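Removed: one protein chain of the complex. Kept in place: all other protein chains.
Right, chain A next:
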Amino acid sequence: MSTRTLPLRLREGITPEDGLWTERDRRRVLSDVVGTMFSKTFMDELFKPQTLYSHRTMKTVMSRLAHASIMRLNPASMDRLFELMLMAFKYQVFLCPRPKDLLLISHNHLDSIRDLVQDRPAVQNQVHETQRRLIETYTCLPPGELQLLRQTLLIFFQDYHIRMSVFMQSRVQNMNGRFVLGTTGPVPHGAEVPGLIRTLDCRGREVQRCQFPTGGAYTSAVREGSFDISGDRVLKLGTNIESQSREDTTPDTPNSISRRQCLAHLLLNYIPVTVWRQTECGPNPLAKEELNLLSRLMGTLQSESEPRPGPEKGFRINLFPSDREEDEADAEESWSGVINIQAMKVTPIRAEARVKARHCRWTGKRLIQLNCDIS
């Protein structure tokens, strides 16, 4: 699934002599996390119909996934990573043109993950098997059920308006944290370009047709993407976010995968797989038991309370090197390396109760905006 959500800036060109992050370490983390996430036991559990996890549970599960290898994230960094992944996935689901295109987004994610673990055929097979299950389970669902699924995902993301630098630089997100919803471009596959009113007689023959102004500039639908194990997905949502923004100006840019963005890529994929299966959402009193079960299924031998690995070197990811808490944490532990990742987060804007009035364009009368504080 997605990926390219977080602009990780893993240091490159670091030699083994530095004792720091190497290419081999990077590959190991990738294959460990992918292998854990896509294990058969875990996927069997995920594909069962079940209630949607709460945000807290989701974050905890993702944290355990992230720690499936030698890499470590402190709580603050994990929080940031979770928020970034959540916003990236929200962007994709929000802009998804039609319900069935959710599957194309998933395929884009899985295609990218398969490419990331090309050097590990066994792990790649696990991803392939998951993709096959995805096709088997979801491709035949009617639009109404897929829309219900999409609406459930949107409820999960509701009220999150965290601004991300990569989105703001690409102009897909506004200063208020909302995503830009354009009124131009191709209509979804199966839809018609707005603007036409056709009047028919009792026998179904067209007696009149007229155009109306749409307030947008839509074009005909493009060809449909492939829902098979592999193929041209056509839809760009779910691919590398940075290359997607470049494609706005260079449409022929190939869909390149950056290894530096692997972690968020993988972890983001987890959210959609787990939220697929049900439409219920709410706090789950059995959350702790769920987490324990998931831990056993993932084969995570180490809980967060257990001591860190001894002889094997570990790596701690520091998302905000300038934060005081990061510096203090640094002082407490002696690690062989700290990887600095640039992750820009801006304080979310909260909705407040207010009443505004602005001019209405409908016959020029005043428009009243009632702001309801929905808590």
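Here is the rule we go by: a residue touches a chain if its C-beta (ideal position, glycine included) is under 8 Å from a C-beta of that chain, and two chains touch if they have at least 3 such contacts; residues count from 1.
In this text, contacts and distances are computed from a predicted model.
*Asks:* Of the options "Trafficking protein particle complex subunit", "dolichyl-phosphate-mannose--protein mannosyltransferase", "Gamma-tubulin complex component 3" or "WD repeat domain 54", which is the UniProt protein name for the chain that has been left out of view?
*Replies:* "WD repeat domain 54"
*Asks:* In the full complex, which of A:Gln118, A:Gln169 or A:Thr214 touches the chain missing from this view?
*Replies:* Answer from the full complex: A:Thr214 touches the omitted chain.
*Asks:* Where the complex has a chain not shown, which of A:Pro75, A:Pro121 or A:Pro142 is the residue touching it?
*Replies:* A:Pro142
*Asks:* Across the whole complex, list the residues on chain A that are touched by the chain not included here.
*Replies:* Looking at chain A, the ones touching the missing chain are residues 49-51, 94, 97-99, 142-145, 147-148, 152, 154-155, 158-159, 161, 174, 178-181, 183, 187-188, 190-202, 204, 208, 212-216, 218, 277-285, 351, 360-374.
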